[in-house]
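Yeah, one chain of the complex is gone here, protein chain that is, but the others are all in their spots.
For clarity, chains are labelled A, B and C in written order, and residue numbers in each chain start from 1.
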Amino acid sequence: MIRVGIVGASGYTGAELVRLLVNHPAVEITLATSRQYADKPLSQVFPHLAGRCGVVCQNLPVEEYAAMADLFFTAVPHQTAMALVPKLLAAGRKVVDLSADFRIHDAAVYEAWYQPHTAAELLATAVYGLPELHRAAIKAAKLVANPGCYPTSVILGLAPLLTAGLIDSETLVVDSKSGTSGAGRGAAVGTLYCEVTDGFRAYKVAEHRHTPEIEQELSKLAGKPVVISFTPHLVPMSRGILSTVYAKATKAVSQPELDTLYQEFYRNESFVRVLPPGALPATQYVRGSNYCDLAARFDQRTGRVIVLSAIDNLVKGAAGQAVQNMNLICGLPEGQGLDVVPFFP
Amino acid sequence: MIRVGIVGASGYTGAELVRLLVNHPAVEITLATSRQYADKPLSQVFPHLAGRCGVVCQNLPVEEYAAMADLFFTAVPHQTAMALVPKLLAAGRKVVDLSADFRIHDAAVYEAWYQPHTAAELLATAVYGLPELHRAAIKAAKLVANPGCYPTSVILGLAPLLTAGLIDSETLVVDSKSGTSGAGRGAAVGTLYCEVTDGFRAYKVAEHRHTPEIEQELSKLAGKPVVISFTPHLVPMSRGILSTVYAKATKAVSQPELDTLYQEFYRNESFVRVLPPGALPATQYVRGSNYCDLAARFDQRTGRVIVLSAIDNLVKGAAGQAVQNMNLICGLPEGQGLDVVPFFP
Amino acid sequence: MIRVGIVGASGYTGAELVRLLVNHPAVEITLATSRQYADKPLSQVFPHLAGRCGVVCQNLPVEEYAAMADLFFTAVPHQTAMALVPKLLAAGRKVVDLSADFRIHDAAVYEAWYQPHTAAELLATAVYGLPELHRAAIKAAKLVANPGCYPTSVILGLAPLLTAGLIDSETLVVDSKSGTSGAGRGAAVGTLYCEVTDGFRAYKVAEHRHTPEIEQELSKLAGKPVVISFTPHLVPMSRGILSTVYAKATKAVSQPELDTLYQEFYRNESFVRVLPPGALPATQYVRGSNYCDLAARFDQRTGRVIVLSAIDNLVKGAAGQAVQNMNLICGLPEGQGLDVVPFFP
Partner (left out) sequence: MIRVGIVGASGYTGAELVRLLVNHPAVEITLATSRQYADKPLSQVFPHLAGRCGVVCQNLPVEEYAAMADLFFTAVPHQTAMALVPKLLAAGRKVVDLSADFRIHDAAVYEAWYQPHTAAELLATAVYGLPELHRAAIKAAKLVANPGCYPTSVILGLAPLLTAGLIDSETLVVDSKSGTSGAGRGAAVGTLYCEVTDGFRAYKVAEHRHTPEIEQELSKLAGKPVVISFTPHLVPMSRGILSTVYAKATKAVSQPELDTLYQEFYRNESFVRVLPPGALPATQYVRGSNYCDLAARFDQRTGRVIVLSAIDNLVKGAAGQAVQNMNLICGLPEGQGLDVVPFFP
């Protein structure tokens, strides 16, 4: 049994890691940390876990818990992660970091969007944990930077088009919509039930921090620098991200060609479902699962390709992908513990 | 592998059966029937099942499909079930019937609340499928009448009190609240999103058909006829039932005594979680799982006991309990395929 | 024009008072206080009010603002109100207090459920502001204690029955359900969108502070002490309260008799809608309005009467009733400014 520790277990991502890991046959949760809920059973913080997880939250310094697990999920805010991760690695542990701290390869770009980086020396070895694109590197990694939720949906959606050179990357517009769990479990007026329900809004227009992360990965795929317009929106739902992406096609393409391109690109991927012709993704069909559902349309009138990509932000956009990465770096079957069927209705 | 057939697969209960069964290690779905969606893959009717279930819906007479499975879940409306079930039994099949047709032992009572019964001869052998109360009988049964969703929550909530003789059954008031999936997947104005959201209402006040079913089981537990007031309500949510039950205590009882009574009664039950002192059930903590969460309070001011009982209406209130019953009548471990962790948030 | 001040304007009740008052032809809002949002325009705290209300929030001691209005709505927590209200009255102002501080006539009862009362001398002159029952006294009052949201729904629902002596008050069970706005606008994990949506729960079972308030008013109506079981629940919706009330009838009564009793009792009330035979209240049909919708059923099987009562907790349960009270104590037409049609869907 692999011993795993969850650093920052009292957020929604922490709870989701527990949901997936307690049914994982090869791992055992040996640590859950939380400052706010120290000494409380995790099943008291999250009553849905009662009877399924006996772990008690601990508030320990990293030095004390580094020996308590073989692999750590660091589900803490950016800037907090960069203080912990180097110590865990130094102690010989493997780390799947769910913060933004090790996603951006270029420290200068990171610092332009976030704040100074105190562990920039690790950026060269951290692997961007999108298995569908970087599987081999992940398998060999000690530190995996688990992708952001929005980036996961966008990058998987665009990879076939950019790889094939089918779209003009200068025309990329990314309009994404997320459920409210993405805002975390902190007490805040803006995410109260009454503020969110029966309403819809954009936020951080042209300034969301997932922008450089998306651009970095799209640039790799395109083989040249890609700059995008990215607008996130808040949907009155708990979970799910749908990204709608627009770009001018570099040449006219038939709808069947587009369908084939996607089917071929993801032929061997068990967590990407390219939808049958005519169908469109919906977040309610991936809820609770590690799937990314995709469809692409060619609009002859405008010469644009429109890509629709749906994930569960807490699963493929966070905890599920983290488990997928853990499986890879631990030499386990990639899908182990992730066979959860989407939860509908 | 046990071959199972789902008769009436295109409702929410059918989909939920599939969600649970595709991860069940000992069974294989060999049939799904649907009149409305004949010849459509089930994964087209329910896109969340894509990649997880290759079954195609069929519209066949019972005579033709009776040989296609060893055990049938009949997830059809009452009155439809009584026409199918006798034929399946005659063909030597086992049946877990999710309709109301075989839940009421007394045909006269059934006919007073429903309509004439055409298979009343089976009522004597049908077993009321609440495993926590009737496990032995279920194991020996050919036909299990899977309990209604409201009755499951109420009967499990009251069993300890009635068995202990702690409440005056003439004072029983049952106030239940259900999510909208309980109304089914039929197109209807009353369950449109805009009609249900941001609203709350009672329905079928003092005339809901689950009343005699609840009374039958409570009467067995009390050892004498029990008559209740039962009011169901519609909650703007997809899943979940919370029942709030009131009764005069026959004697003063301390809260710790009450807690112990419940803990003891359900000590060996893996799907009933008696909450720790001070905690109260919430439907969001059982969502997607086969759990029934319970708490009881003694109110000294009024001399009443108040019981709170929460289930997921589609799981412990329907498909999950049906799988639990299947496991029992097929000699499988009772919880097999039912280790789904509640889905929160 | 009557000058009105809103003390505690940055909660949901404060915003609702503004929504109603800006269209009221006889009043003008001259003050809005808020500690948290001092010096911010109210339309920045509540962007929906942009263009409709130019008031800027002020953080002033009561001594400084007492002269700034003729009538004050004190929409502050209990205990805060008892410190302000005596000073406003001493300054010759009229007060509609939306806290609990002046609702309970008996200081000992208040102190048993809340905390010590520092202005108990005012309890004798404060009038319980339920216009349908205490209209004359309200008209003559200087201080109106605006009823709680749950009590409004329950008392209006039971008044005809208790007045007619038709129910046994010892058998009263009150099961109430409220939208989330009732929990206020304070940042708290428990009322985050993700914690509330797709879930349902009871809270403060047998210990909610509205219990003595309800009992006080029901006792007046019954002419003898009434003790009730009261359970509040949290519904995943913004607004609305539905109360389901059960009591044994003292004699058999026909459904038409019951309908007539209610129709007669509320014949002259413009804000109580007794529903036509067969119809049941739903909170979505009173949303945004000052209506209380009522229906009563006699259940012959159990001998119980079941009453259903629906209000919008922020309107008839708070701000709307406060405006109704203001109209009465200021000699204005009772319904002025309250002709808002319910908002559906």
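Simple rule for what comes next: contacts are C-beta pairs under 8 Å (C-beta built on N, C-alpha and C of every residue); 3 or more make two chains touch, one makes a residue touch a chain.
Every value quoted in this text rests on a predicted model; they were computed, and no experiment measured them.
If I consider the whole complex, including the chain that's not displayed, which of A:E64, A:D299 or A:D339 touches that chain?
Missing-chain contact among the listed residues: A:D299.
Of C:T197, C:S229, C:T244 or C:N325, which one is in contact with the hidden chain?
Only one listed residue reaches the unshown chain, and that is C:T197.
If the hidden chain were put back, which of B:G129, B:P212, B:P236 or B:P342 would touch it?
If we include the chain that is not displayed, B:P236 is the one touching it.
Touching the absent chain: which residues on chain B qualify?
Interface residues of chain B facing the absent chain: 12, 180-181, 185-189, 191-198, 236-238.
For chain A, which residues touch the unseen chain?
Interface residues of chain A facing the absent chain: 171, 173, 175, 177, 179, 194-195, 197-203, 205-206, 227-229, 231, 233, 235-240, 242, 244, 246, 280-285, 287, 297, 299, 301-302, 304, 306, 308, 310, 345.
Which parts of chain C face the unshown chain closely enough to count as touching?
Here the touching residues of chain C are 12, 15, 18-19, 22-23, 44, 46-52, 181, 197-198, 238-239, 270, 273, 275-276, 279, 282, 284-289, 291, 293, 339-345.
Definition applied: only the chains that are shown with their structure count from here on.
Could you put a whole-Å number on the gap between the CA centroids of chain B and chain C?
It comes to 38 Å between the two C-alpha centres.
Approximately how many whole Å separate the CA-defined centres of chain A and chain C?
46
Can you compute the centre-to-centre distance for chain A and chain B, using the mean CA position of each chain? Integer Å is fine.
So the centroids are 36 Å from each other.
Residues of chain A that touch two or more other chains: which are they?
Each of 12, 181, 197-198, 238 in chain A touches at least two other chains.
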